[in-house]
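For reference, the structure is listed below as structure tokens.
Rather than the whole complex, this shows some of its chains in their spots.
Each chain gets a letter, A and B, in the order it is written, and its residues are counted from 1.
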Amino acid sequence: MSIASLDLDLDVFTGPFDLLLTLVLREEIDLFELQLADVVLAYLDHLESSGQLDLESATEFIVLIAALLELKSRLLLSGEDEELLDIEPDEAAEELLARMLDARRYRAAATHLRELFDAEDGVRFRSAPLPAHLRRTTAEPTDGSQDPAVLGESIGRLLHMPPAISLRHILVPRVSVAERLTHLRGLLHRGGFTFDEAVTGADRMTVAVTVFALLELYRRGEARWDQAENFGDISVHAISEPLRIAG
Amino acid sequence: MTDTAELAHTIEALLFLSTDPLSPRELGDATEAGEEEVAAALAQLAEEYAPGRRGLRLRELAGGYTFATDPASEDAARRLFSRPRAFTLTPAQAETLAIVAYLQPISRPEITRIRGVSADSAATTLLERGLIEESGRSQFGAVLYRTGTLFLKLFGLRSLDDLPDVAQWDPTPEEQAELRDRLLRAGEARAGGGPGGVEG
């Protein structure tokens, strides 16, 4: 089966995968609203029900979903930290395109190699030691035939420090989960709160860390939340008296 | 017996003894015969061992000549040696091998970048089987890989030049243009659109 016809039944979209891609690229569906994890889950469901893994379409799917993830993550990062996005959109698209073409090119080349390999099926080569009377005469390499400079060069290459990896594209966390836990516990202590209240005026990174903190509270059984509708307010309530542990 | 026939016999014996394919030059050095004589003897052998005439075939592989069995004997060989062909090739290994074959010398991180997923386990297996080998280091110190003689031998190639141009598998210019167009439109949307919520 081609990935294009994978049927999806998502919150914001119902239909085949290729239509979804088209709608996303035409901006008729907001990538923000699209839960990519659900697309992956739908694909996994499809794999499970079909009972077989078609590597061709699996690769296609991974490349496409990776492209969507990349677009989405760039969307999420855009805005206030302009200097982080030193790649122009068309550059990014070209890079993405080049990568998709490369992957496709070498997948096809791999198919060709497998055909060559299969065509040689049943061809065997002889591999036997030389008969004893011929083996005796095998000459040792001559003295002084090797250049010691080869050794010095090898060591010199190994002394070479690789360039430091640039971490410029990774945000330096300015907030910690522990900090946000303390903050949320403070709000819980005063009764319930909505998620928007918890992150009023916060930057994107703080919002993200606050989500983690909230998940941590849930995991520890300190809080639960409700959301009446998609993108509506998320209201958070204490399950029991919050534990007073400094994060 | 003519000289050519005699030389062909000697070459036949040498090819039988050698594990690796032998180049006309090596054969000439060993038999102390000239280039043209070797070529004539090889031509005679090629005729005698043409497909279907014997249980063996003369093959030109990996820059030299070697004998290989006719696939017709494979069933019997499998019964006798009670093991199938040396190995099979998984899709991941085939892909990694294709990338190394076409882009050699190439480092693992580069292979990974092209495949989009790690090539470590496939590369390790290919190394162990001798299909790829180390070939120095990149300027950043990463180990580079290339294919070796065994690769050419097992895939029936005389040299890397026998591999078809990889560009033949590129999508048509129209397909590329369409893909580029789609990606660019998404890019413009990104540049123009304001930041949304985090609910995505």
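Here is the rule we go by: contacts are C-beta pairs under 8 Å (C-beta built on N, C-alpha and C of every residue); 3 or more make two chains touch, one makes a residue touch a chain.
This one's a predicted model, so the numbers in the text were calculated from it and none came from an experiment.
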{"item": "Whole-assembly formula, with each chain kind represented once in the display", "value": "A x1, B x2"}
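Just so it is clear, only the chains that are shown with their structure count from here on.
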{"item": "Centre distance in Å when chain A and chain B are each reduced to the mean of their C-alpha atoms", "value": "32"}
{"item": "Complex contacts: residues of chain A adjacent to chain B", "value": "21, 24-27, 30-35, 55, 62-63, 66-67, 71-72, 74-76, 78-80, 89-90, 92-94, 96-97, 99-114, 116-117, 119-128, 130-131, 134, 157-158, 160-163, 204, 207-208, 211, 230-231"}
{"item": "Residues of chain B touching chain A in the complex", "value": "16-17, 19, 59, 66-69, 71-74, 77, 85, 89, 91, 94-95, 97-99, 101-102, 113-117, 137, 140-142, 153-157, 163-164, 166-167, 169-171, 176, 179-180, 182-191, 193-200"}
